[in-house]
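In this view, the complex is presented without one of its protein chains, the others remaining in place.
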Amino acid sequence: MNGDTTILETKGLRKHFGDLAAVAGVDIGFREKELTAVIGPNGAGKTTFFNLVTGRLKPTSGKVYFRGTDITGLTPYQIARKGISRIFQITNLFPELTVYENIRVAVLSKMRETARMLTLDRNLKGANDETGRILEIVGLSDKRNSMCGLLSHGDQRLLETGVALAIDPVLLLLDEPTGGMGPEETDEMVKFTRGLIEKQDITVLLVEHDMSVVFSIAERIVVMHQGEIIADGKPDEIKVDIRVREAYLGEE
Amino acid sequence: MTKTESSGRLFSLAWRPQIYGSVIVILGLALAPLFLTEFLKVFATEMLIMALFALAFNLLFGYTGLLSFGHAAYFSIGAYTCGLTMLKVSPSIPLAFIAGILLATFTAWIIGYFCVRLDEIYFAMLTLAFGMMIHTILWKWDSMTGGADGLVGIPRPHLWLFDLSNITTYYYFTLIIVCICVVILWVIVNSPFGLILKSIRENHERVEFVGINMRRYRLLSFVMSGLFCGVAGVLFAPFEMSLAPDIAFWTKSAEPVFMSLLGGMSIFLGPAVGAAIYMYLKEIISGYTELWMIYLGAVLIGFVIFLPGGIVGFVHRKLYAVGKETP
Partner (left out) sequence: MFSFFFLNGLTSGMTFFIMASGLTLIFGVLGILNLAHGSLFMLGAYFAFQLTYWLGSFWYALILGPLICAGAGMLMERYLLRPVYGIHITFQLLLTFGIILLVTDIVRFFWGVAYRTVSEPQVLMGAVPMLGAAYPRYNLFVIMMGILVGIAMWVLLTKTKVGKMVRAASSDRETAAGLGLNVPRLYALVFAFGAGLGGLAGVMAAPLRSITMELDVHTIVEAFAVVVIGGLGSIPGALLGSFLLGQLNAFGIFYFSRFEMAFMYVLMAVVLLIRPRGLLGEEVR
């Protein structure tokens, strides 16, 4: 069941690029172990919101709290270490490393084994096992030696997710995980995402454009438009919300 | 940059060519003095030193993805410190070597601290600036470094039982130290730390999002690289027996880049091979004409245009081309 603890909270979060307010004052809280979808037309500020939370961008003003601690202005790696992980809208991996190595980098980071210079990497049994485990979870075990840059798009998205998972996050931000995927792959991703909540106790924030995905797994939907939150509630409520429809129609 | 499969997970069978190859090379290097003239022994020693310099450079370049145009600074600080220690403090190799390596490493730490904040061309420019600062200091600080004339008369004393003034002895001395360094570098490159460096090279932004302090690891790589450049430098001082500030000029920093390209920057020993080729070419061409730079320049241009993977990269692709290069 969902916890009642607020795991992520933003207060008055703003990001301006010159005159443009990409995120224009967002006050929101997310509960533990819940799967929330963040939707909205293009340019609504969803990815910017993710970027602010994960430290990729510094807010113009406002605050971000994670598990009660103020994480505003921290660097991405500090935030990642606190337990927030993400995937990117445009696949962001290590092209000339193998699938195995991509995951392993994250595993090494989680296990704090990154500074070990005088041992051969393949001798770290703990990391070996863990990397194998993550590969199993995302279903890429049989492709472990493939060069990342040569994978199919769907596999790359899975790998992204694997890398994000490998650091044992408490909060996982998925930015359009099914982007560019066909129907079968999308189904896989949906199943997989559901599994994350049920089996792994991870809180998930999901940016998605594919509404079928959103309505099949989201417990809560937050709608953004022009940098602000215009609707927030259960899927059934959002489906019939007038403002949401207007926002999307306005895009066309 | 094309990548080979050798990322630390080779199964024992595929290892054999590498092990056999290394054994042959080491045997060859060890037995070489028996067949070489005095001049060639000098040449071979210098080749080993330059190979180490290039390998040290490539730790930062090929593995971490940072192009430094000022690496001659650490080499020359190692060399000058070693020389000065021997001339002004005590002609003791252990003392001079430790001093040289420490100062080179320390300098790399300070300079690296600032440089790793930048990327790409700005990083290169900053390393160039610092490198030239060091050059100016070595050139103008007459009282300490001998100014434009540099240091002369650096001794090659005895080290325990061995008389290093004998070029054969010095060759073996250099060979042992270089081999030790190569092994250490190889372990580093195939260690967890090494994988992190490669990941920084591949995507320095992404690594942060898995919790890695990218700058810290870049700095560590910079420092390790500077350390081993310092080792090459301290070996160089008693070898050459005199030093001039031009070893810190930016064109000297371009040499390991050139060597890494020639040999191949994504293969571990590529730069070492490149160093050997570079020096060999230079020597051969100089034998025929004073205008060796034209030919070397042409070679460089040719490689950039036709063989950016370097010789070793080329050979490696041919040997292991089992459909890995599908576009």
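Read from first to last, the chains carry the letters A and B; within each, the first residue is number 1.
One rule holds in what follows: contacts are C-beta pairs under 8 Å (C-beta built on N, C-alpha and C of every residue); 3 or more make two chains touch, one makes a residue touch a chain.
Keep in mind that this is a model prediction, so the values were computed, not measured.
Participant: Could you tell me which displayed chains border the chain that was left out of the figure?
Facilitator: Computed over the complete complex, the missing chain touches B.
Participant: For the full complex, which residue in B:126, B:207 or B:232 touches the chain that was left out?
Facilitator: B:126
Participant: Write down which of B:118, B:159, B:184 or B:241 is the residue touching the left-out chain.
Facilitator: B:118
Participant: Take the complete complex as the reference. Which residues in chain B touch the chain that isn't displayed?
Facilitator: Residues of chain B in touch with the missing chain: 61, 67, 69, 114, 117-118, 120-122, 124-126, 128-130, 132-133, 136-137, 140-142, 249-251, 254, 257-258, 261, 290-294, 296-301, 304-305, 308.
Basically, only the chains that are shown with their structure count from here on.
Participant: Under the stated contact criterion, what part of chain B meets chain A in this complex?
Facilitator: 1-3, 5, 7-9, 184, 187-188, 190-196, 198-199, 202-203, 205-214, 217, 220, 224, 324, 326
Participant: Please output the residues of chain A touching chain B within their complex, sorted ascending.
Facilitator: Within the complex, chain A contacts chain B at residues 54, 56, 75-77, 80-81, 85-86, 88, 92-98, 100-102, 104-106, 108-110, 113-122, 124, 127, 145, 147, 150, 163-164, 166-167.
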